[in-house]
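Missing here: one protein chain of the complex. Every other protein chain is in place.
Chain IDs A and B follow the sequence of writing; residue 1 opens each chain.
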Amino acid sequence: MTQYDIIVIGGGPAGMAAAVAAYDSGVKNIAVLDREEDLGGILRQCIHNGFGLHKLGEELTGPEYAARYAQQVAERNIKVYYEAAVTNVTADKIVTVQSREGLLKFQAKAVILAMGCRERSRGALNICGTRPAGIYSAGTAQKLINCEGYMVGKRAVILGSGDIGLIMARRLSLEGAKVEAVCELMPYSGGLTRNIVQCLEDFDIPLYLSTTVAEIHGKGRLEGVTIARVDANRRVMEETKRYIPCDTLLLSVGLIPENELTKCAGIAISALTNGAEVDENRQTKVPGIFACGNVLHVHDLVDYVSDEAEIAGCGAAAFVKGELNANKTISVRAEGGVRYVLPQMVHTDCGHDVSLFMRVAAPTGKVRLVVKIGDAVIAKAVKLKTAPGEMEKITVKADKLAACTGTITVCLEEMA
Amino acid sequence: MKRNLTCIICPRGCSLTVELENGNANVTGNACSKGAEYGTQECLCPVRTVTSVLRVSNRRDTMVSVKTAVAVKKDDIFRVMEVLKNTLVTAPVEIGDVLLQDVFGADIIATKAVK
Partner (left out) sequence: MIYDVAIVGGGVIGGMVARELTKYNLSLCILEKENDVACGASKANSGIVHGGYDPEPDTLKAKMNTLGVEKLFATAKQLHVPILRNGSMVCAFSAEEDKTVQELYERGLKNNIPNMKTLTGDEAREIEPNLSGEIASVLWVRNAGIVCPYDLTIAAVGNAMDNGAKLFLNFALAKVEKENGLFQVTSANGETVTANYLINCAGCGSDKVAKLCGDDSFTIIPRGGEYLLLDKTEGQRVSHTIFQCPSKEGKGILVSPTVDGNLLTGPTAGVVADPEEKAITQAGIDMVTKLSAKSVPSVQLRNVITSFTGVRSSEKNGDFIIGFSEKCENLLNVAAIDSPGLTACVAIAEYVAELLKNAGVELSENKTFNGNRENPHAFRSMTDEEKDAYIKQHPEYGKIVCRCEGVSEGEIRYALRTNPPARDMDGVKRRTRSGMGRCQGGFCGPYVMKLIAEELGIAKEEVTKNGAGSHMVIGKL
């Protein structure tokens, strides 16, 4: 069995940054396994710009951002397996890979899970009606258009106002399709303001909030959808039903971390993040198995994926070198107004500052983000505005952390 | 003339009001100076970076992604798209290669390599 110090599963932004960080931390025997023919993951089809402002200080397109990291991987002696789909990972860190060379088995000292996420499909939504052609998840349409050069339809409705849905509304418009509407089940958009302005307003595409697709019509190809407003319980209000003829329905209704392999390794999945629970090094509860990027929790910006992956990469390298010796663990919990916080565990004796990342439960105005241990505040920050679509971050200083016992809680406090 | 805009510079998304008079813009509602700049630009001469793909003639089902090297006038977006639609490129292409020059004021550059 081939041995590696670190195996990184997934060669998207998370996997690449993790591998590079691990290598630069002094562990050189690293393999990255990716199921595609190229590194970059989903960034390869995200041809729009807006990537890298935080991390690299310049505005790049997805393929450019991916290429920067692919270049860094190439400059190091990191082994990359292409078209290599991992079919199993054990808690003992034996990794089974199906590739054109055969069914390979590798033994690793540490594994970094970086498999990313998938889009929620129509089936999970239980939309009524028929099952014609012309219904795509936004990402699938993005791949067909941007990578393969095929147009999916002429007249579209988009369900879901997450960023991918908004980006695709613009993309379809640019390619000459008419986007009739973007419908959002929630009373607020899940996308960035910038995308609402530049993807919808620029093209006069209406955004209907608290609205869903109630029914799908058409036998062969999609012929139209019935949209309707929903009440506070998200049930369709019959009297608001309205028919829109269209040949294409794009779904942008949420991303789900792809944790099938995580489960293979016996790692429990959090119902809040749909990912593993991790500590400040992004180590899961199975020693030596780390996770980062969208497989851990869905990020809003790739820049933060890269940051998180570097933490995981350094953590995995430290694990291999036997340097992860902190052992005073306390848990971190989301409370009032905060939907989840990550990491879910922290070693108080880790000796460095720890940043906590979180998503709020609903949009707010000016609030104070407060980190407490018991009643004592150990970190706080004022936010002028928060939204569930945007990740918030707050850092707890090493000295404050060292004194902690019990459970760390994070909450929002309203401000006048 | 008065226009209402949402500022896109930061997640705060200030609601801006821009008063246009004699080619000058007066921005209110902004929390910072960047907001004023954005409001002015957006009303006097809104610009956008256009990203799209071009077909690679000598590779099967292969597209190369591109962007305008600088932002173009918002009104020119569809004119730029029309030019891109009728353009074929030949591999190999490197990231940063200028594939077309001066399309409504911007070079079209490759954002992906095609070997």
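Please note the rule applied: a contact is a pair of C-beta atoms (placed from the backbone, for glycine too) under 8 Å apart; a residue touches a chain by one contact, two chains touch by 3 or more.
Bear in mind that the values here come from a model prediction, so they are computed numbers and not experimental data.
Participant: Where does the absent chain touch, in terms of which shown chains it meets?
Facilitator: Spelled out, the missing chain touches these shown chains: A, B.
Participant: Out of A:R221, A:H352 or A:K366, which is the one that touches the chain we can't see?
Facilitator: A:R221
Participant: So one chain is hidden, and I want to know which residue out of A:E101, A:D349 or A:E413 touches that hidden chain in the complete assembly.
Facilitator: Answer from the full complex: A:E101 touches the omitted chain.
Participant: Using the document's definition of touch, tell me which of A:T2, A:N77, A:T130 or A:T329 contacts the absent chain.
Facilitator: Once the missing chain is taken into account, the touching residue is A:T130.
Participant: Which parts of chain A face the unshown chain closely enough to count as touching?
Facilitator: Chain A touches the chain not shown through residues 35, 83, 85, 87, 96, 98-105, 118-119, 121-124, 126-133, 136-137, 139-140, 143-145, 147-154, 175, 214-215, 219-221, 236, 247, 256, 260.
Participant: Since one chain isn't shown, list which residues of chain B touch it in the complete complex.
Facilitator: 53, 55, 61, 63, 85
As a convention for this text, only the chains that are shown with their structure count from here on.
Participant: How many angstrom between the C-alpha centroids of chain B and chain A?
Facilitator: For chain A versus chain B, the centre distance works out to 26 Å.
Participant: Note which residues of chain A are touching chain B in the complex, please.
Facilitator: It is residues 44, 47-49, 59-64, 67, 145-149, 174-175, 192-194, 196-198, 202, 384-385, 387, 390 of chain A that touch chain B.
Participant: Which of the residues in chain B end up touching chain A in this complex?
Facilitator: Interface residues on chain B, with respect to chain A: 5-8, 11-13, 31, 48-53, 55, 61-63, 65-67, 74, 77-78, 81, 95, 111-113.
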